[in-house]
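A short write-up of the structure that comes next.
Left out: one protein chain. Kept in place: all the others.
Let's look at subunit A:
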Amino acid sequence: MTGRVRRWALAAGLAGTAALMVAAGTGLPRFGGDQHPYGARAVAASLRQQTANTISSVNFDQRALDTLGEESILFGSVLGTVVLLRQTRDEHRVRPRPERVPAALRRYGAGLLPVTLLIGLYIVAHGQLSPGGGFQGGVVIATALHLLYVGADYRALERIRPLGLFELVDGSGEAAYVLLGGAGLLAGSAYLANVLPHGTFNTMASGGTVPLLNAAVGLEVASAVVVLLAHFLDQAIEITDNRKAHR
């Protein structure tokens, strides 16, 4: 297809989509309105289950099976990325040289790493109470480890990042979620049903299975981000292509 034909096809497609969007937009609820039937029911169910953070209740209790699907997409993507970015036969690894880092940057990394790690763990642990949870906290934990790459160098990051272990934890997090769902069946209820005691509202021990599922997701997300970034960083820093040198 020539450039000219392609631009016309694109313009027609975009105009058609825009027209459909405007037509659909007239049927949308008024912005900022008071009527949210699903929201009202989700809030009522969340309060019944003693979960202060309604969004966690929706994700890990009312729609826990959907979150299993979401987690599996994450797991599958990481798996796919690991396979795509593996070291092939005509590539070899060069060990990265130690880098000189400005003292101020080094202090910044060293000071911020433990704080960031703690915040990440806090966000995972308080998913049933305050905004956050396994997905958000997991990313913060993985970010904390990579402050070592900013504050020191890649060799330092590699020392605290045994990839095999993180890949194992990634799989374990996914498995833990699946098995926790099975606990619902053993208790004589539905798969992923919230069968644990719901506890006292607005305390750490509330929400039944919500904090446990959050912990499983936190494990998986933290190690998934570490594994993903490790493979991208390896491509950029360590793996060199023999053919590139010849080209």
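The rule we apply is simple: a residue touches a chain if its C-beta (ideal position, glycine included) is under 8 Å from a C-beta of that chain, and two chains touch if they have at least 3 such contacts; residues count from 1.
Note that in this section contacts and distances are computed from a predicted model.
From the set "Aspartyl/glutamyl-tRNA(Asn/Gln) amidotransferase subunit B", "Dehydrogenase", "Alpha-glucoside ABC transporter permease" or "ATP-binding cassette domain-containing protein", the protein name that UniProt assigns to the chain left out of the figure is "Dehydrogenase".
Although one chain is not drawn, the whole complex shows that of A:58, A:113 or A:237 it is A:58 that touches it. Although one chain is hidden here, its contacts on subunit A can still be listed: residues 6-7, 10, 13-14, 17-18, 21-22, 25, 28-34, 36, 38-39, 42-43, 46-47, 52-55, 57-59, 63, 66-67, 70, 73-74, 77-78, 80-81, 84-85, 129-131, 135, 202, 221, 224, 228, 231-232, 235, 241, 247.
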